[in-house]
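Only a single protein chain was left out; the remaining protein chains are all shown in position.
The chains carry the letters A and B, assigned in the order they are written, with residues numbered from 1 in each.
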Amino acid sequence: MADIHAGIRDVCQGEVIELPRRDGRERHFVIENGEDLLRLSQWASQHDYYFCTMVANDERLLEDHIFKLYYLFSAPDGFLVTLEYPLNDPLHPTKYPSIRPSFPSVEPLEHRLYDTFGLSPHTGEVHSGTLLHTPYPPEYYPLRQGRTRDKLEERARAYSPPTHSASAIEMPEGMLAMPVGPIHAGVIEAGCFQFHLAGEVIEEVRIRLGYKHRGIEKLFQTSYTLERGHELAERVSGDASFAHSMAFCHAVESLAGVEVPLAARYWRGLLLELERFSNHAGDIAALVHDMAFELLASELAVVREQTLRLNQRVCGHRLLRGVNVPGGVHLLHRPHLNDVQRTIETLAARLLNLGKSVLEMPACRERMVNTGVLTCNEARTGGATGLVARASGLWKHDFRLRHPCGVYAIPALALADELRHTVVLSDDDLPSSIHRRVPIYLSDLQGDVFARLALRVAEAETSVHLVARLVAALRQKGGRSEPLVVPLEKLLRAVPNFEYGIGYAESWRGEIIYWLMKGPRNTIFRCDLRDPSLFNWTAMRQAIIRKPDPRDPTGRRYLENILADFPLINKSFNLSYAGHDL
Amino acid sequence: MNLTAILLSGVIGLAQGTLLILAAPGVVGLLRTIKAQLQLRQGAGVLQPYRDLFKLLRKPAVRSNATSWIFASTPSVLFVAYSLLVFMVPVVHPATLISGDFVLAIYVLGLARFSLSLAGLDTGTPFGGLGSSREMFFHFLTEIGLVLVVVGLMIHWNTIDVQQVFEAHWRLGLGAFFTRPELLLLTLSLALLVLFESERIPIDNPSTHLELTMAHKAILLEYAGRDLALVEWAEMIKLTFLLTLLGNLFLPFPSLLATGAIPVVLWSVPAYGGKMVLLVLLLALWELGQPKLRLREVVAPGFTAMLLSLVAIIYTIYTTEG
Partner (left out) sequence: MREGTEPISHMARLLLGRVFGLLTGRRTLYAEDAAARYGPELARGRRSVFVRHLDCGSCNGCEIELSALVNPLYDIERFGIRFEASPRHADVLALTGPFTRNLETAAYLTYAAMAEPRCIVTIGDCAHDGGIFKDTYALADRPAFLEQAVVAHVPGCPPTPEAILRALAQQPRGTG
């Protein structure tokens, strides 16, 4: 039913061309008619499609001489659907129809495109300054082709921003505006939050990011090739280094049309799960620390540190950098599987025990339950993703299940089985082969801080089970040392220029998506990347502001958060500023 | 009393108060070290607060142009206020430099808080204002609680003079003390209020880095160098004072009444030290073993403290009438 062809047949009036894709799980359509695009996106939103990203591309120097937009959707039937929309209106070469009514989550992307490309939607407001703040001259548009780094640098240098006078923020009667940031008190990243307070209650919060904008997308295009881009991808968001480079490599590999060697796939899966475990441990520790529960927090911090040291032993880098390369993995030495297995098991035992005490303790529950609630509906319409979406009850939203690739697509390993039982639907639903030390029930996933913490514990446990399976699989392959990398250079050269590839990986935050277009001589013509944080920042705002409690039939009860709880909510989301700002 | 006796008690009072002020950073250092050790860390050692203060005292104070004399004078006000308190309580010898009653003590605490809150507002930063408002919120709970404790003591002993109450407790001794439920209730109440007044877990987290959860620390964010040193030191003195009050008033052992006799002083010094270590250990355990309360929920322990005092008061009235 949810087949996109049906949708096109039903709602599109103009011509829609389907272009073949090398990967059988991808589909590509060119839609010339803006009305059709809007109708189709509406159809998609009704049929449970998930909007992944919108990629703009400056193809004015290519044969079509226009900008193009690529909308990427994840279909419930397992396909990745790309809708290509050329901005072919000669009167408005930089205007496009906005799919905001059907997918509100597109909004931050629209603002972003305005800053980086100068594209704006026909309807719906966009404002500049989400990525490029006042130090940048107007109409900077760094991602347009032909704006070289030197030219951009020169323009920015020559520009002296207007000295802004601190203007009072207009506030409704009785409310207080409280700007916080961009520099914060702890060892955390830079971003600005502006609260509107009524007493301690947060009525509204404006999240202003972009401070850390480093121009990464442009940097991919100017200074990196397809073979070396993973080095930069690892440094987009350091806590998800491995997932980022994996997604990048996946994109390159799908461009080249290769599948990496089996052992390399095992290793990738294993390390991805290690990264997940490590970060979940760190997050749990940080959250407990924020509740000022120092004893448990420091125990958890030890677990976290041990995972980083394990990373170091396995591949020589605490953040798992330098392992992924396009075509496979690069390991300095064959790591000791026994060490991995044993370490992770002891760590998991400690983590789960500690996590369980936190989750069970009434004083902690009191702080977490009903704090920062993101309802299931809000998560769905807001495009929330990853762990945040799952904690709001959308427990199936996981790219490892939706679009299995790499190790998750190997049926013999049955990793999906483990994944599907991260959340216990009911006690008798649990197969005997799956053991849950800290069972988290679907009813726990109410979208509050507690749900996110509980899910972190549960996912950490799942990760450990997955690691165990992968270690077993690697052991079975035994000493047969097959190469872990396939050389890609030649294959890539054979790929026609201006072909694109999509890569993704389910990081511990959610899916990371890379969209790569090949340029001449294996350069990167366009690299667009979407960190899960992008959508989840919007979701976090939703979770913080004061709103009627949807679970209350009378509609008189409100869900509200006080300012002092903001750090806790923020930590429970733990989004990446760097991944958002690029 | 003759002149020499007055002089002597003055000197003793001065000496033990001064020593306590000087020892205050050590108490905090001890608390931090115990907490670190319980987390299986080495910790910075008991002397670290001295090093910190020493360093800060040598740094110039940086004050934002937006602040006025209120901000500048608050560190001194805090320091003087808390030091005054220290001179009001007997530590290892019943003599005190200043004699006063508990109401005075409460309002000296109140003055310090008030001054700090004003300083918070004076900075003009959002955190300062936030901190002030929370500070006042806590203070509202503490002050009522403390007054009730004092009323409890007054009804029981017919006096609120600090020294007389202390003496009465010592005369009672530890054994008899535990047979008086109203005094035990007051002890619990005061213990809770000590947490409130010194802003420790579960009320506030003294070691937090999260600007939005801070109450007290939010105001301190703007102080630098010498100012900061004074404020921090003042805080340490306050904690030491509160613990001393708790220890000497409600663990009346050994009796300090046999004045002058040097052996007794020699015996009471280690006893006092032991009591402090015990209290600090308990505080460390308390702080490690539970999370901070949600800001609004701190009303609960506040009311609990009040309730305990109230019960003590009613009990006293009932038993003495009957």
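One rule holds for everything that comes next: a contact is a pair of C-beta atoms (placed from the backbone, for glycine too) under 8 Å apart; a residue touches a chain by one contact, two chains touch by 3 or more.
Quantities reported herein were computed from a predicted structural model and do not represent experimental measurements.
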{"item": "Residue of A:Ser245, A:Asn324 or A:Ser576 touching the missing chain in the full complex", "value": "A:Ser576"}
{"item": "Sole residue of A:Leu295, A:Leu401, A:Leu491 or A:Ile562 that reaches the chain not shown, by the stated touch rule", "value": "A:Leu295"}
{"item": "Residue touching the undisplayed chain, where the options are A:Gly215, A:Gly269 or A:Pro532", "value": "A:Gly215"}
{"item": "In chain A, positions touching the absent partner", "value": "132-133, 135-136, 142, 149, 152-153, 156, 182-183, 185-190, 210-216, 218-219, 222-223, 231-232, 235-239, 241, 282, 295-296, 298-299, 301-302, 304-306, 308, 318-319, 321, 353-354, 356-357, 359-362, 365, 438-441, 444, 454, 576-578, 581"}
{"item": "Chain not shown, touching residues in chain B", "value": "32, 34, 36-45, 48, 51-52, 54-55, 59-62, 208-209, 211, 214, 217, 220-225, 228, 285, 288-289"}
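The rule is simple: only the chains that are shown with their structure count from here on.
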{"item": "Computed distance of Cα centres, chain B from chain A, in Å", "value": "49"}
{"item": "Contact set on chain B toward chain A in their complex", "value": "35, 38-39, 41, 126, 130, 201-202, 205, 207-213, 221, 287-297"}
{"item": "Complex contact set, residues of chain A against chain B", "value": "178-180, 184-187, 200, 288, 290-295, 298-299, 361, 363-364, 366-367, 562-567"}
